[in-house]
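Heads up, one of the protein chains got dropped from this complex, but the rest are sitting where they should.
Every chain is named by a letter (A and B) in the order it is written, and numbering of its residues begins at 1.
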Amino acid sequence: MDELLQMRGVRKGYGGAYIFQNLDLTVSKGRIVGLIGDNGTGKTTLLRLMAGLIPPDDGEVIRQESILGKSGISYLADSSWFYGWMKVRDAVSFYSNFYQDFDVNKARLLLQESSIEPGKKIRHLSAGEAQRLCMILAVSRKAGLYLMDEPASGMDPAFKKKLKHFLLSCLPEGAAVIMATHLLKDLETLFDDVILLKGGEALCLRTEEIREKCHKSVEEYYLEVRNNAGNA
Amino acid sequence: MEFQTDTPIYLQIATDIKQQILKGALCPGDKLFSVREYSILYEVSPLTVQRALQQLELEGVIYARKGVGSFVNHGMQENLRRQMVAVQAAEFVARMRNCGLTKAQIRKLVEQSLNEEGME
Partner (left out) sequence: MLAMLKWEITKTVRRLGWICIGYLLLLCLLWVLPAGAGRIGWMQPLLLTSSTFLALGAFAGMLYPTWNMVSYFSKDSYFMERLTGVPYWKVMLAKLPAGAGELLFMMAAARAGEALMAKFCVASSHGYFSMNLSASDPVFFLEAAVFVPVMFTFFYLLFSERIKSFRMFAAFLPTVILLTGINKNGDFGWKFYTGAAVLLALMLWRAGGIASKHYE
């Protein structure tokens, strides 16, 4: 069984408008997937549905517990979620407390390498440091699936360049990743597959297929698809 | 390494490793890096690296020993050289064609260049 997660007939809307009407999607083991779409197409919603942070209005989200383990989905938190009184070390002990698969030593080491002080309050960190903290917490978990919503946003340009290296060296072997991003140009070499969102539909493609058959970069292909949707 | 994103990346990695063998950076019998190491080096997904190594194995450039790793094969350098040279030549001709040159013109160009080089 290679499927970690399945979405069947998922419907989700806000305030009367539906983002997804009837979404079918499968997430396979060990593949790094880019989730691409313009703002408002539902990237964040889709990730949250996958993680179980929000329930679907209709349809089902099936998680393969046997492969994923009890809470085998690591969702990249946003630094704004942490309570005002929390320090960096509070966030570390939060993760360590709730997740059996959390490697405290790995987290502490990575924090040290990033020069993030454990005693500092999270809301006193710079935007780049806060984002790095969340990233470190997420990758220090040994999960089957990692969900990241625009991980590069808010990061210092210096770290953005090292992002691919960071992820590839910190994520455990065989990890599946779904990353929502609009930085296709920089990150497309990382992705095995892409999910292109347009008009409430999800188009799943292998990146090598796009390159082999269409002789285009994934970025070019996406722009074409996106513009066609606009003209249709 | 900068990749061209409109052709399959695994092929570009395979070519890069072949060039390393030709240049002598990798010798017959040498052990290649692990999939994970290459993935971090090239900044691509591990599956892409796996595919590249599979391609090299298919072409007989490397062989894999389960549990140990991948190794450079013996005796395929000459083949590799011929292969790479042929690819280069084909690319050159194609580019010259794109510039609008005829067969005769391309031959003349090559002769000129050889004379300048002073090669035999």
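One rule holds in what follows: contacts are C-beta pairs under 8 Å (C-beta built on N, C-alpha and C of every residue); 3 or more make two chains touch, one makes a residue touch a chain.
Everything quoted here is computed from the prediction, not taken from an experiment.
Counted over the whole complex, the shown chains touched by the missing one are A. Only one of A:24, A:78, A:101 or A:117 touches the absent chain when the whole complex is considered: A:78. Within the whole complex, the absent chain has one touching residue among A:90, A:103 or A:117, and that is A:90. Contact between chain A and the absent chain runs through residues 52-55, 71, 75, 77-78, 81-83, 85-86, 90, 94, 97-98.
Throughout what follows, only the chains that are shown with their structure count from here on.
Rounded to whole angstrom units, the spacing between the C-alpha centres of chain A and chain B is 34.
Residue ranges of chain B in contact with chain A, taken from their complex: 3, 5-10, 36, 39-40, 42-48, 51.
Of all residues in chain A, those touching chain B in their complex are 30-32, 164-165, 168-169, 173, 188-192, 207-208, 211-212, 215-220.
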